[in-house]
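Would you mind keeping the following structure in view while I ask a few things?
Heads up, one of the protein chains got dropped from this complex, but the rest are sitting where they should.
Let's turn to chain A:
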Amino acid sequence: MDFKTLVFYILSAIMVFAALRVITSRNPVHAALFLVLSFVTAGGIWLLLAAEFLAIVLVMVYVGAVMVLFLFVVMMLDINLDRLREGFWSYLPVGALIGILLVVEMALVLGGRYFGLEAMPEPPAVQAGYSNTRELGRLLYTDYVYPFELASLLLLVAMVVAVSLTLRKRKGLRQVNPSDQVAVKRGDRVELVSMPAEKE
């Protein structure tokens, strides 16, 4: 077993443990933090596969932004765990079905050689100096430029909708306008008057 395999097993063990704790821990904040841990270890596993761009972006986007906002919300909520556990038995059949489906899918992929998947050629070995980031960028902006632009348009629509859903004007709100405040001159606030000195 070489060093790379050892690292893979360590990372996988941490990831499986963290993923289990996400669904078993009683405290939602702990669960969210375990999700962060499993993201980071997944990034590590992707690094082992020489997919450094995906690994770094996973950490940057999911750990650095999405999960921070997620934690922000989870910490602010007062979650009653007993209420959450109420429907456990009634949801169990559906959940179990989805779980079994996932296991079957993973088994199909992992046991691919029993289903004739070995006909697929193995990807060529990575050469020294190969940059995953450069390759991804080249493919995204040449061969796959239309799907890529479509996806970005979809995201833009989602963004605009999210903004317009939360944009509400309330009446009678006394709000300050920062640009007016910044643009204020001394003359608007202070008036210097010259008065003759008064005698008693």
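One rule holds in what follows: a contact is a pair of C-beta atoms (placed from the backbone, for glycine too) under 8 Å apart; a residue touches a chain by one contact, two chains touch by 3 or more; residues count from 1.
We adopt the following convention: contacts and distances are computed from a predicted model.
**Q** So one subunit is absent here. Using its UniProt record, which name fits best from "ABC transporter permease", "Spermidine/putrescine import ATP-binding protein PotA", "NADH-quinone oxidoreductase subunit H" or "Ferrous iron transport protein B"?
**A** Going by its UniProt entry, the chain not pictured is "NADH-quinone oxidoreductase subunit H".
**Q** Out of A:Ile10, A:Leu49, A:Val68 or A:Met106, which is the one that touches the chain we can't see?
**A** A:Val68
**Q** By the contact criterion defined above, which parts of chain A meet the unshown chain? Give residue numbers in ascending order.
**A** 27, 29-30, 33, 36, 52-53, 56-57, 59-60, 63-65, 68-69, 71-72, 75-76, 131-133, 178
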